[in-house]
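With one protein chain withheld, the remaining protein chains of the complex are depicted in position.
Right, subunit A next:
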Amino acid sequence: MGGLAALFRRNAVFLGVIFTGAFATELAFETTANSIWDQINRGRQWKDIKHRYMESEDE
């Protein structure tokens, strides 16, 4: 009971946990989803083939 009770005791702590939790979940989900997508489409996207054309340039 200790952990959850401490979470709900102070509203500021509760809100803070929700906000940081949402931020972290968003970040984790986006990173995972994008990496899966890039894995499925490996070799098809521009970022996979642009090294062939960028070598001689500065950018």
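Note that in this section a contact is a pair of C-beta atoms (placed from the backbone, for glycine too) under 8 Å apart; a residue touches a chain by one contact, two chains touch by 3 or more; residues count from 1.
In this text, contacts and distances are computed from a predicted model.
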Protein name, per the UniProt record, of whichever chain is missing from view ("Ribosomal RNA-processing protein 7 homolog A", "Translation initiation factor eIF2B subunit alpha", "Cyclin-like domain-containing protein" or "quinol--cytochrome-c reductase"): "quinol--cytochrome-c reductase"
Positions on subunit A where the hidden chain makes contact: 29-30, 33-34, 37, 40-41, 44-46, 48-50, 52-54, 57, 59
